[in-house]
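Contents: one structure, followed by commentary.
Of the protein chains in this complex, all but one are displayed in their positions.
As written, the chains take the letters A, B, C and D, and residue 1 is the first residue of each chain.
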Amino acid sequence: MNAPAHPTELSRRWSSLSGIDINWKLVIPALILAEVINRTTGASTTTLLTEIIIFALFASSLNLLMSFGHMVSFGHSAYFGLGAYGFTLAVTKAGLPLEAAVLLGPLVAALGGLLFGALCVRLTEIYFAMLTLACAQITYTVLFQWYDFTGGDTGITGFMAPRFGLSGQNFASLTLAVVTLSLFALWWIVRSPLGLSIRAAGQDRFRAEALGLTVRRVQLTAFVIAAFFAGIAGMLYAVLHGSAFPDYAGLGLTLDSLIMVVLGGLNSFAGGIWGAIIYKLLGAFVPSLVHEWELVLGLILLVIVLTAPKGFAGLIARLGLDRKGGR
Amino acid sequence: MTAMLSISNLHASYGKAEALHGIDLTVETGEVVCLIGRNGVGKSSTMKSIVRDQITVTGGEVVFDGASLAGLRPYEVVRRGVGYVPEDRRVFASLSVLENLRVPRPVSAGDRRNWNVEQVFELFPQLYDYRHRKAGVMSGGEQQMLSIARSLITCPKLLLLDEPHEGLAPKIAEEVVTAIAALKREGVSMVISEQALNTIRRCADRVYVVDRGMTVWNGTVDGFYADPEIARKYLMVS
Amino acid sequence: ADAPVKIGFAGDLTGACAALTEDELNAVKIGVDELNAKGGILGRKVELVIRDSQTKPDEGAKVARELIVDEKIDVLTGVCSSAVMLAESAVSGELKVPFYATIGSTQRANIELYQPYFWQAQANATMEAYAAAEYVAKKAEWKTIATMGSDYEWGHTSVAAFSERLKKLRPDVTIIDPIFPKVGETAMAPYITTALNTKPDAVFAALFGGSLGSLIKQGQGFGFFQRTNLVTLMTVDTLQSMGSAMPASNVYGIARAPFFALEQTPEVKAFIEKYRAAYKEYPTDWSINGYDGLMFYAAAAEHAKSVAPDAIIKAISEISYDGLRGKGLKVRAFDGQMNAPSYVGKATKVPEYDFPILTEIEKFPGEALMVSEDAIAAARKAAKK
Amino acid sequence: MDPILSARNIRKRYGAFLALKDVTFDLPRGERHALIGPNGAGKSTFIACVAGQLPGVEGKMIFRGEDITALTPASLAKKGIGRTFQISRAFLQMTVMENIMAAVVIASGRWTSLSRGLYRDNLEKAFGLLETVKLDDRAAARVADLSLGDRKRLEFGMALAGDPELLLLDEPTAGMSIKERHYLMEMVATRMEETGKTLLFVEHDIDVVMKIAQRVTVMARGAVLVVGTPAEIAANEEVQAIYLGGHH
Partner (left out) sequence: MVLIQFVNGLMEGMTLFLIASGLTLIFGVSRIINFAHGSLYMLGAFLTYELVQILAPGTLWGFFASVIVGAAIVSLIGVLFEVTALRRIYGADGLMQLIVTIALVLIVRDVVRMIWGPNSITVPMPDALAGAIVIGENYFPLFPIVVFAAGLVIVLAMIWVIYFTRAGILLRAGTDDRGMAALLGINERMIFTAVFAAGAFLAGLAGGLSAPYGEVNHLLDTTVIVSAFIVCVIGGLGNLYGALAGALVVGITKAMGVMYFPRLSMVLIFLIMAAVLIGRSLGRQGGSAR
């Protein structure tokens, strides 16, 4: 029917068909805005900003699994915790220089992801989720109870100057840079053939296998990548506060990250970022405004979910504001 | 004869995407009407609009048995006497065959035939043999039989059959045609979506050709075959 | 007028420590009102700024930082959980703002994690366990003691300290290896069975909250309180919530500041009345500690004639303070530990109250329980390694 | 002729039910072979056995001289066995184009690639497949939004992406109009013929079988009933009795 199209014509058509595009018109002002807020406001806003940035990465790493790999993890905090402890212990126990410790944290998280992931990808759906939960709880318990090594439930504090001794603002800028690069890497992965395979494996494993994809291996790859980036987030968080606690690998943080991804918008790359912004802002302001903050936060969550059942990114897409929120 | 079903200028969409843009369809009481058309033109969507399955009706009228179906939920439509066999079968995978057949709400059929489990087993003996098997593990054809059988138990006045022969071995397909003919004799009206019109030729009264979300032609089966131009225009792969 | 003196309360208002912290905060509010009625601290109004650390260390560190940097508080307090306490203490040390604890009580804050802007305005966990050991040691007929503790820092520290002191005092006593139910465990039957199996004369249990209540309630079905004695943390809130479910005898409780056991000075009576009027219930140990801790800070400020951090830190070890918990409370400069007393007594139902109280109480002055400076120094050195 | 696929005494049990009873079957290289039989005869089960999708299969399966009995679906796909499913399967939340591209990428074996150059290299092939199955106007549609017939076509395209040595089609044309059935099956047949590849397909439309297949195997109740040319099969009385019914 059609005459064979010109190669550039083909690639133009392809990119219009496979777009999870970066909307530079939104991203660049957002980055500038973040930096301006950082430089012009007080210390606690800077801390909040830094946390939002860190959690944007954490939630996005989970989002890689959930939205693209269709692997719902109920234990993603494990890798956040491993990143934080990997870094912290590298400093306190191994006495490594900071540069090395900073790398070690995410690597430990990735290793944890490899170990646990190898078990978890043998299962699917809710059972996958539950095994990730079990793995995270085991991680949490080890951190909680291994006093001699991890400091137990009171965590590790005071081992170094928080933020490498940088000023809050400078550290916020550093975090912004690291997270932006990481998010870019995640985005690159999602758009690459690997990302396509991850999505394929998640959507129909039987179809994917019949095409020749070793589904477990792809899923394990995704798991390790997600763990690695969660580890970067955990490491940054430990540096920010100059401490590490077992809670970093706890159920609470897992739930937070889930809420972020879902609130932000499943099936959208930007979902994790939106979620981190919204949920962290709520978490920062609601408790300081009302005593019954859990009640109010619960109600707000309810309202958000009921008005935007596709998450915030879905809402944005509906308003036609953002191409990133596309699919 | 009064119309059992009359659809006028029906528009319907999935989310934002409109799939039907003007379906007109009338089924007289006791009549068997066939929907034909290429893939993706809206045959299934038409049926789904009648029972409000997944699709949202955005315009037009659907009158069934003298009353409008507007604003009804699927189960209410079905309780008024519409039976539906979806194209993708949708058997309850974790239920046994027997349990699948116990799902439909038993209705009193009035003067129509009161289908019960024994009777559908007579129609499809293979189902009886496997009555304790989980529906999800049955072969494709077996599932199709079950799906048809299940809808019969709702004792419908109007039966919507979306590609009922799909996946059935020729012999069983033949039996289904016989059953359709029998149902017709009992006064059940039917809308059948069918690709292989010749299978259904024996019992169909009229044919509607659907194209791009609209009904573009209707007439008797013989009329359809008399005019090869129609088939060329609307049924050929583009 | 001068700017107000700001008290930053970064407490565990939600989460596992909520109940204790709320009692503490209630009393702190009374204290702030009293101070303001008297003209404030150094003539400056006192202002309370409250944040919820959610019983999460990182959240605690964050709100502590926010209070110090943005709210410019003069002193930080409020924590209950030891883990949050350590996290906030680190921030206090980094930003050099005084911080004192009135509930959270691990001794690690005095040892390797000590920083000079911190003090514990209550007996720490180790001291309380020592008090229990002293009390138990006097029960000559108790020869076998079983031990258990909540499976976290506080439970482990307490059991270890108790065993260590008791062994010293009573070499003839057999101490059974401890068992550690997980934090918040409420299915205590297996632990009860295990403990009873050793036929102990008493069981020392470093438990609180849900685990403790469950132990007492479930124990009765096993004849626990006919077969043995229980020595455990028994603060006023626990006594109240147990109410009629408290066994008639054989329960011994460690407490920090049970209102009925305090010397009933006019101040104490007035405080109890005021608290009851405001909150329709008796003040708990946590309330009294919270109030006393605040007043101690006010006294230190008056003494130093300043709320400047270094002046305060100097003052706390110079003054001797007379509070609800008795006379002569002071903080040891070496590790920031206050010589606060501990109480041990027997839970008994009495007609005056609709909940059991402690009787046959023995009060242990802080000095008798505090770990010596040498020992602390040695522990610090050991931890460095 | 040396068979590309040779099944020896294949037996598959579902609980107490014996779905395949010692099926022995040889498929010559390059042949177009139809598998027919009553519903529940075990056709799909047999296809799944060949594609390695069922656990606990007894007997021996030999593909291009190699024992493949215990291999996983993915490794079989890499060895050159492609398939479609009776109840069509695709990546529902991806676009039609992405589905095809995923099939191409996976078939190329370079799924770990982070380079989008791989897409560029395969664009022509992907768009070609899209056109072959006549879905080019639906390229941007989410598969979940496709009609059932369109999904079937997509499956065709995906199965062809790996240029399999042996293509297994399980009722590939169900839900299509007669014209389309013939078009698609002829298209596949020609493609297989040109490249010397082998086709095994399950089909209930006897006209399609007659036209496309060189030989036909009839299964019933888990066993092979007869094997023969289409004409022989159509004339076989037993086949008529249990499968075709009186009408044909």
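One rule holds in what follows: contacts are C-beta pairs under 8 Å (C-beta built on N, C-alpha and C of every residue); 3 or more make two chains touch, one makes a residue touch a chain.
Since this is a predicted model, take the numbers as computed values, not measurements.
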Which of A:89, A:156, A:258 or A:276 contacts the chain that the document leaves out: A:258
Candidate in contact with the missing chain, chosen from A:37, A:103, A:174 or A:301: A:301
Residues in chain A touching the chain absent from view: 66, 72, 119, 122-124, 126-127, 130-131, 133-135, 137-138, 141, 144-145, 206, 251, 255, 258-259, 261-263, 266, 292-295, 297-299, 301-302, 305-306, 309-311
Where the unshown chain meets chain C, residue by residue: 15-16, 18-19, 22-23, 151, 179-187, 189-191, 193-194, 197, 209-214, 217-218, 220-223, 237-238, 240-245
Chain not shown, touching residues in chain B: 51, 53-54, 73-75, 78-79, 84, 86, 90, 92-95, 99-100, 102-105, 107, 136-137, 139-140, 150-151, 154
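Just so it is clear, only the chains that are shown with their structure count from here on.
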Greatest separation from chain A - chain, by CA centre: B
Comparison of A-D and A-C (more C-beta pairs in contact): A-D
Whole-Å gap between the CA centroids of chain C and chain D: 73
Touching two or more other chains - residue numbers and ranges from chain C: none
Chain B: positions in contact with at least two other chains: 238
Chains touching one another, given as label pairs in label order: A-C, A-D, B-D
Touching residues on chain D, where the partner in the complex is chain B: 14, 17, 36-41, 43-44, 86-87, 134, 138, 145-150, 153, 171, 174-180, 183, 204-206, 242-248
Of all residues in chain A, those that touch chain D in their complex: 1-2, 4-5, 7, 10-11, 13-14, 16-18, 188-189, 191-194, 196-197, 199-200, 203-204, 206-215, 218, 221, 267, 327
Chain B to chain D touching residues, read off their complex: 14, 17, 36, 38-41, 44, 87-88, 126, 130, 133, 137-142, 144-145, 163, 166-175, 195-196, 235-238
